[in-house]
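As you look at this complex, bear in mind that one protein chain is not there, while each of the others sits in place.
Should a chain be cited, it is by its letter among A, B and C, assigned in written order, with residues numbered from 1 in that chain.
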Amino acid sequence: MTTVTTQPPVERPKIARSRRYAVNTRYVPVLATLVLFGVMYGIGIANYEGFSDTQVLLNVFIDNAHLLTVAIGMTFVILSGGIDLSVGSVLALGTVIAATLLKAGWNPFVVILIVLVVGALIGLAQGAIIHFFDIQPFIATLAGLFLARGIAQLISTKAVGITDEFWTTTATERIHFGGFRLSPSALIAIVLAIAAALALAYTRFGRNTYAVGGNAQSAELMGLPVARTRVLVYTLSGLCAALGGVLYSFETPTGNSLTGTGMELDAIAAVVIGGTLLSGGSGFLAGTVLGVLVLGLIQTMITFQGTLSSWWTRIFIAGLLFAFILLQRIVTRREPT
Amino acid sequence: GCGGDSGSGSGNDDGKITMGFAQVGAESGWRTANTKSIQESAKAAGIELKFSDAQQKQENQIKAIRSYIAQKVDVIAFSPVIESGWDQVLKEAKDAEIPVILTDRAVDSKDTSLYETFIGSDFVLEGKKAGEWLVEDSKAAKGPVNVIQLEGTTGAAPANDRKSGFADAIKADPKIKVVASQDGDFTRAKGKEVMEALLKAHPEANVLYAHNDDMGLGAIEAIEAAGKKPGVDIKIVTVDAVKDGMTALSEGKINFIVECSPLLGPQLMDLAKQVVDGKKVEKRILTEETTFTQEQAKAALPDRKY
Amino acid sequence: MGEPTPAQEPILEMTGVGKVFPGVVALADVDFRLYPGEVHALMGENGAGKSTLIKVLTGVYDIDAGSIRLNGEDVRFSGPLQAQRAGISTVYQEVNLCPNLSVAENIFIGREPRRFGAIQWRRMRRRSAELLRGLDLDLDVTALLGSYSIAIQQMVAIARAVDISAKVLILDEPTSSLDASEVEQLFAVMRRLKREGLAIVFVSHFLDQVYDIADRMTVLRNGKRVGEYRVAELPQAQLVSAMIGKELAVLEELEEQEKPSTAALEQGEPVLAATGVARKGAIEPFSLTIHQGEVVGLAGLLGSGRTELARLLFAADKADQGTFSFGTDTVSMRGPRTAMEHGVAFSSENRRTEGVVGELTVRENIVLALQASRGWARPIPRGRQDELVDKYIKALDIRPANPDTQVRNLSGGNQQKVLLARWLITEPKLLIVDEPTRGIDVGAKAEIQRLLAQLSGDGMAVLFISAELEEVLRLSHKIAVLRDRRLVEQLDNTDDVDVDRILATIASGSATGEDS
């Protein structure tokens, strides 16, 4: 065996090495989504009268405030490499609890607090089961889906109307600026989105979420608080879903155990359309906002189209979704691997 | 001009009435028949119909109504997905001076000025009719009358109401007992599956009450597979009176059907014209509905549209 | 057994440590002592239990028996986080970082510089760039870690661990893909830390490195401690026999073996000829011909493009330009399958993500490539599988020798052997091996070198990549030198070619005048 030279005999050449991809490819999916969203909006304007009114765009925010809220929580979960199927049910449970308590004459702020706490607790339980007992997120949150809706049905199988003063005024309230209107719900959702984006980019919790999603095992070995991050992510998602319930019950002042069926898919779709990888670790909150807007815009286009029969509505949604995703894929496509 | 004598159709200068209709969805054959009826009678009545499908989501329905308000239609009609939570958007319609007609399902708003009228069936009454027929029919019966009930989707208004109406009516006869009551989700497949299991768990059952025809039709398959005769060994009462149900009724496989007609298009169009003309209409209009025995079904079947 | 005279109390003391995995006793009654200010080498064959000892210590695995004392206090960590908080910073064997985060983040995540709770990205980038420069690395710290080669990732992991100024630093095979100068950078840092009083655990299969840097060592064999020695008091030969439990004589054999001359080989049929092949951002146009029975070694520094070149030849990455011909046919390379159809095999340097499939068993991993080329409809009969698998488990001494073990549960070195076996059973005409001896112990390494030499003697062509230049020199007939993602020279491995000569070529670059 020859000895390894411990001292390089020749002066080591200085090489600017391994400088890779000049453009930061991380932003490509989000940018592409943004551009395609613009294109879609343009198509809407070209085809439908009155579509160009900026208020139409703001209405998308107003109409989808709850979905955005839910999708924000979902973004954290998906970034961490998990999935949360329980959000739609937790949202429904939130509306039912709120409606029932309000009917019993509780203070609206206490009610909101209780709803949020319940949502967070459900999320916490799911996160704990997933992390500490090594249960697949899909299953744990599917059980959560059954559980939350089950509790909601237990509380009331009938839809409960909300007549609380605070609720109804918040529902009708519109924040005016420069001739445009936003609902308080939309404002809350937007503020939450900004806060979440900042949290993802500028807090340890946010970065840990990415790390856990990239490779949970490595994150553990790097000494990151994987347990805390995982549990917190699901707690956050539960909290967001419950908040979504509150916002939803502002817009449609009812507590109904059947609301939000399939909303988990909408939320997941919004997140994934926004360029976030379902396998975790890669994506941005801005993408999620765009994803929600895309889904909302599709819905708006259908309303403007106006004459679609029920089944054509579905086919039309699928078609638009397909066109969008296909284009997005083509735009962001790099080499085949 | 079917558009009628009213040159005063608000907003539109062509005098034609524009109606925005926000449908619940296309969750059942009943619903699609309802949609068809509305579309066809709108055409026949010369009313321009803007139609949207909410896919069972209240939020979508609210969105659709808002967009009808924005488009300044002459009249808005909709079948609420659920009863509560409509005050806000109805207020908006009222502020825009657009009359609203509810179809099929009611809303629970205290302020009834928010809508002009509600046309539709009374689900509680339907349940009651079913129950009353059973009480009548059981008079002759010696032994206990053991009922299996196939409920509609848990939490849905028709399911809740048809259950409670039925329960009220059968109180009249202590012989009648509901031995099992299960969610059959309004579908044939579920109706069959649930019935298969219940027949084995409750061999003593001799009556089936299904919240709609479809579940009843599924249950018939299960009953036949169990070697019993539907309509004889097990008497069957259902609600809806769709064509398939009526066929089974005329064949003697069902004993009694309470009609819940989806064909309220013509009535709706009439009302719309009156409302747009500013005429006062009844707050609550029941759809013209009846009940069918086996003989009546044989007679009615040839004219059955759906 | 050379007992050290403890000048002070050990900072870390493990006594009677035991760890059992289902079917395998990984550690049994192992004692281990670590003193401040020393570099302590942990030695042993593949599967001896080195990594397990480290994982048991840092709480990755629950400990089955024994005790751990840190600074005289009994401790038991629930995980790396706790261990880190207690002052133990670890680089685990396989690179365990997050490929989806930037280089800077990978260094700082969990301890990012913050102000008012918000991460200061700019400061983080600056500090990580500085830190890497201290290791003589000039990287774009905003790029994703995953876009860098394994070697660079290894350096980043080291930078991270070193910067977590701890009392104990554990490095599990940090040098396995590093070239000599990188190793030297690392050693400089280690010496500095040692002077500062840090205790360092160092695992390596490069005996020379161990003798260069370590003060004492603990030798493990089959999960048991053989002994604890002062490095200065234990000659290499004795160390090797302590590790493997017998004398080693294979290495000498190889040295003596007569190699056919390049000229003679070039008479033979070219197996693969690449002409003007290039890929944007990866490697400049190059031409390379490999003949039957020829071993071509690739030499170059980290990131010089060796891996890229190899990947292009296997069509793991698609070439933008140039032509490939096998024998006399020019072939358009559509993917690894095309290459495999023409008898090319490629064992990746990145064994964990591009090599073995951890979830599958040893048997399944070994037959995978052969099966893939046969297509799914023609399964390899079980008897034939057993025959092949048993043969290579024996030949490469894969442990545990149970073909139904999940590969993920194998030690790093044994995984590498499985990967190699996968390709050897396909009986390729050209075997491309990127760092095939990474993390492999001395005995097995000699065995693999012998095997490669023998196979090339039988007519197989080999493209050999290794960070260890000596190894390249020992095996190759021809050495292709890369620099800066460009093939700069192809040298016949004659007597006058040695490590210095190659380093000189790398340094001067344009020996063939292709440079502009």
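Heads up, the rule we're going with is that contacts are C-beta pairs under 8 Å (C-beta built on N, C-alpha and C of every residue); 3 or more make two chains touch, one makes a residue touch a chain.
Just so it is clear, contacts and distances are computed from a predicted model.
**Student:** So one subunit is absent here. Using its UniProt record, which name fits best from "ABC transporter permease", "ABC-type branched-chain amino acid transport systems, ATPase component", "phosphoenolpyruvate--glycerone phosphotransferase" or "Na+/H+ antiporter subunit B"?
**Tutor:** So, among "ABC transporter permease", "ABC-type branched-chain amino acid transport systems, ATPase component", "phosphoenolpyruvate--glycerone phosphotransferase" or "Na+/H+ antiporter subunit B", the name matching the hidden chain's UniProt entry is "ABC transporter permease".
**Student:** For the unseen chain, which displayed partners does it touch in the full complex?
**Tutor:** Counting the whole assembly, the omitted chain is in touch with A, B, C.
**Student:** Of B:29, B:80, B:99 or B:265, which one is in contact with the hidden chain?
**Tutor:** In the complete complex, the chain left out is touched by residue B:29.
**Student:** Touching the hidden chain in the complete assembly: which of C:340, C:396, C:453 or C:472 does that?
**Tutor:** C:340
**Student:** Hey, which of C:212, C:284 or C:354 is the one touching the hidden chain?
**Tutor:** Within the whole complex, the residue contacting the unshown chain is C:354.
**Student:** In the complete assembly, which of C:9, C:29, C:233 or C:500 touches the absent chain?
**Tutor:** C:29
**Student:** Touching the absent chain in the whole complex: find that residue among C:85, C:122, C:192 or C:374.
**Tutor:** Answer from the full complex: C:374 touches the omitted chain.
**Student:** Given the full complex, what residues of subunit C touch the hidden partner chain?
**Tutor:** These residues touch the chain not displayed: 16-18, 20, 23-26, 28-29, 47, 64-66, 222-224, 314, 316, 335-337, 340, 346, 348, 353-360, 364, 367-369, 371-380, 399-401, 422.
**Student:** Would you write out the residues of subunit B that touch the absent chain, in ascending order?
**Tutor:** 26-29, 31-33, 35-36, 151, 154-155, 180-183, 185-189, 192-194, 196-198, 200-201, 214, 217-218, 221, 225-227, 244, 306
**Student:** When the complex is taken as a whole, what residues of subunit A touch the one chain not shown?
**Tutor:** Touch set of subunit A with respect to the missing chain: 85, 129, 132-136, 138-140, 142-144, 146-147, 149-151, 153-154, 157, 265, 268-269, 272-273, 277-278, 309-319, 321-322, 325-326, 329, 333, 336-337.
Simple rule for what comes next: only the chains that are shown with their structure count from here on.
**Student:** Taking the touch definition from the header, please name the shape of the chain graph: line, ring, star, complete or other.
**Tutor:** Topology of touching chains reads as a line.
**Student:** How big is the gap, in whole Å, between where the Cα atoms of subunit A centre and where those of subunit C centre?
**Tutor:** Taking the mean C-alpha position of each chain, the two centres sit 41 Å apart.
**Student:** So the centre of each chain is just the mean of its C-alpha atoms; given that, what is the distance between subunit A and subunit B in Å?
**Tutor:** 36
**Student:** Going by the contact rule already set, what residues in subunit B reach two or more other chains?
**Tutor:** none
**Student:** Quick one: which bits of subunit B touch subunit A in the complex? Just the residue numbers, please.
**Tutor:** Listed in rising order, the residues of subunit B that touch subunit A are 23, 25-26, 32, 35, 50-53, 55-60, 62-64, 66-67, 70-71, 82-85, 87-88, 91, 108-110, 153-157, 160.
**Student:** Can you name the residues of subunit A that touch subunit C in the complex?
**Tutor:** 1-13, 15-21, 24, 26, 198, 201-204, 207-208, 210-211, 213-215, 217-225, 281-282, 335-336
**Student:** Going by the contact rule at the top, pick out the subunit C residues touching subunit A in the complex.
**Tutor:** 60, 79-81, 83-85, 90, 92, 96-101, 105-106, 109-110, 112, 114, 117-119, 121, 136-140, 142-144, 147-149, 152, 160, 180-181, 183-184, 187, 206-209, 212, 236, 251, 281, 301-304, 317-318, 468, 470, 474, 483-484, 499-500, 503-504, 506-507, 509
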